[in-house]
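Everything below concerns the one structure shown next.
Note that one protein chain is taken out, while the other chains of the complex remain in position.
Chain lettering (A, B and C) follows the sequence in which the chains are written, and residue indices restart at 1 in each chain.
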């Protein structure tokens, strides 16, 4: 695939004097990207090159060319998106919510500066308007320049790009949306996005901005047999306090070395079976999905016994009160995932 | 959990003079186990200690105490089994096949020297006899000594332990089994277990040893969105040539950093739905599963679009003819997984 | 060599069932010790085994069996001493000072709990008494048990072992010594040993406890072309404020991945040439040195242009006043090297 490509004229690091000689083994493995998945666990990719390193007002950015996963966007030392498998994350985030809505015309993305979420949304022929609200203009500009796979999306006239805090923007606006999407960093207490995962935010900011049959969906952190207790089960439980119908689902993303989770919520029931979902995909989505279809969603939303049990018994609810978040501390905002 | 424990009197490396002082940060991360998942991809665990290092006639063995995954059995430099999540692998390998059989009494395990497969089998109250046939006596003895979680299984009078090549043993025996289980290394051509994955082996050695309604199940290698093309899809396709009904399923195993696959095959159809499977579990299995129940199996056996497509279109069949396997080269046999 | 040996009955990790099979390549490189020499620089040794991990009242201890450097003592995540090359450090610390003294009978070691400094001292036939004062009884006990190369030294009747803070002990005592040796952690401000490197400590505690012609010598941290500015040049300059004659010297220690430095000071001049030093070695030292002789010391004490220049122009003096050391905070004391 060519989802993320590197568009400008900088060489890809393999064309020295254009002689096409193959690069030897010793060299191939001498440079590595290393991520601490957790304190005692590392995940390391051999590197072809470091395409870009920089810092914006809010965060540090790297664009790496990795051997196992292709081009990779790293924000604040954490892998956000890899060329080879970002389609799994973005198809899973976007399509289930839109397909369960009878006629999704207007969408609001909180975060999403990479552009891939907008790209997937704009494949839906029902969609008339996408508002993408990211706080970091430089990241958006960076992704516009470097991720050619999303350049069509960035140019789509249906896309309205706003640079602002997503909460402030949603509170400021009076219009409602058919789908609101949370493509944000995890709700670490004191972290930049914590308040965008709280019960009161969902109740008083998100829900009032949803149309009839509106659907809210958010990325929801790691969802493995052990890792789902970090934030996945709490996001699920918090949304259960606010919406009548809540569906948690998950999928393995190879470059994350883990299962990832999403939670979808609405006051209208989610009634599509696999075949109905496949039918709507055919009717509404331009091109073919690589990862998601009706059966895949059935499987993704049928969690394993261990995870189901935790979600059923989870009691923690994210609230402003029990967080250590400091209001108005603008520099703490970082609208990145994971 | 305490699945794998370290049973003898050697200290666990944290009890220096019994003073209970907490160990500082610097020290905690200075020793690492590093596995090359593939040439360009490394997976690294912080270590508490190296409990054992040694070599048998067939393979090299290490028992490590890792920080993220507990005790870990490493054979020939590859993680086989980690204390914290081996239950996912072994519940998935054993229970679906036994539950789909109307009354599984006699079982044959090819490989399985670790003892965990036998442990799960012996939880079934229908089981009267388990033949475990592993080629490496020293690994079996090692696991008997070190993995206390399996010591009850090793002592169970229903277990018959045979040290032999699994193929020779199956060919030698005249009795049939209700379930035959492949708990072996992947079918790398020229590798120790290749011939135990071929069409002719399944057709002329395994199938004749199955009773009416008999089920064969085998571990089937990595099954991720990309990694399933290594061996998973070929094992599936090879079994399709031999059995009327074949079910491929998969689950994420955190310590493997990937989705893992299994394939189950029979000439009788697999008809249980999730509720019926749950009912049989209650009736037949002692204690409660941690990972697998009816819904989990439904999800596990509903593969994602990308994987399903590959499996449907796979044409490769493992045969003796197209392998480079050399007959009678006993030292090449290594009955380990992965 | 057998400098540090592992004395008790625990297997060395290579004797699995005593079959003597050689250990395969994959296994040989899967476990690693990793040290951050500095934030951006790592030094990694393949491991045979982790012989011991523990914590004392003052520090964390590990005894590792490394492939490139043999058994290695690690304190608080920093390599202290490796079996294969500790002789370079300890011969360099001990012999020049003793040889320059006309008749060294009584010695005081600040720190030195490992026992190797005492071992080298006790090879001198002039030595009648060695006081070794280390604050951490458990480290001393640990080294007594595990480092058989030093067990003879620990049993030598000339050795008096004191568990105390070296400063308090020197102040408490009234006797004087021919040589005082600092075998302590580097003088990091706020660190456990800072006050044992200050001008006032040298002036008011060390110097009054030296006999006529007495020599003080201390380890003095990294002494490479770049690294010597960390502490080596400052220790040298501080001693220049207190003693008439000061000699800095250095040597490469492979397991440290750097040149290491020592500084020797006295109010009597250092007059021995290489031949005279060799002669005294023959007369006074039992057995033969592996690293140090007269020419080696000539070379070691002739610093390269870059380092000499820095030492000549260094102006920083360690004083209690400009340190952030907090008096009486006993738990901060850690009498380990480097």
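As a working rule, a contact is a pair of C-beta atoms (placed from the backbone, for glycine too) under 8 Å apart; a residue touches a chain by one contact, two chains touch by 3 or more.
Since we're looking at a predicted model, the values are computed, not measured.
Asks: In the complete complex, the chain left out here touches which of the visible ones?
Replies: Within the full complex, the chain not displayed touches A, C.
Asks: Which listed residue (C:99, C:135, C:265 or C:292) would be found touching the missing chain in the intact complex?
Replies: Of the candidates C:99, C:135, C:265 or C:292, C:292 is in touch with the missing chain.
Asks: For the full complex, which residue in C:138, C:165, C:178 or C:258 touches the chain that was left out?
Replies: C:258
Asks: In the full complex, which of C:49, C:227 or C:266 touches the chain missing from this view?
Replies: From the options C:49, C:227 or C:266, the contact with the absent chain belongs to C:227.
Asks: Can you list, in ascending order, the subunit A residues touching the missing chain?
Replies: Residues of subunit A in touch with the missing chain: 10, 13-17, 19, 21-27, 29-35, 47-50, 52-57, 59-62, 64, 74, 76-78, 138, 141-142.
Asks: At which residues does subunit C meet the chain that is not included here?
Replies: Residues of subunit C in touch with the missing chain: 28-29, 32, 38-46, 66-68, 84-85, 88, 224-227, 251-252, 254, 257-259, 289-293, 295-296, 298-300, 302-306, 308.
Keep this in mind: only the chains that are shown with their structure count from here on.
Asks: Draw the chains as points, connect those that touch, then say whether the picture is a line, ring, star, complete or other.
Replies: If you draw each chain as a dot and join those that touch, you get an open line.
Asks: If you fit subunit A onto subunit B using the CA atoms, what's the rotation angle, as a multiple of 5 degrees?
Replies: 180
Asks: What is the distance, in whole Å, between the centres of subunit A and subunit C, each centre taken as the mean of its C-alpha atoms?
Replies: 54
Asks: Averaging over Cα atoms per chain, report the distance between subunit A and subunit B in Å.
Replies: Spacing between the chain centres: roughly 34 Å.
Asks: Tell me, which residues of subunit B touch at least two other chains?
Replies: Each of 29, 32 in subunit B touches at least two other chains.
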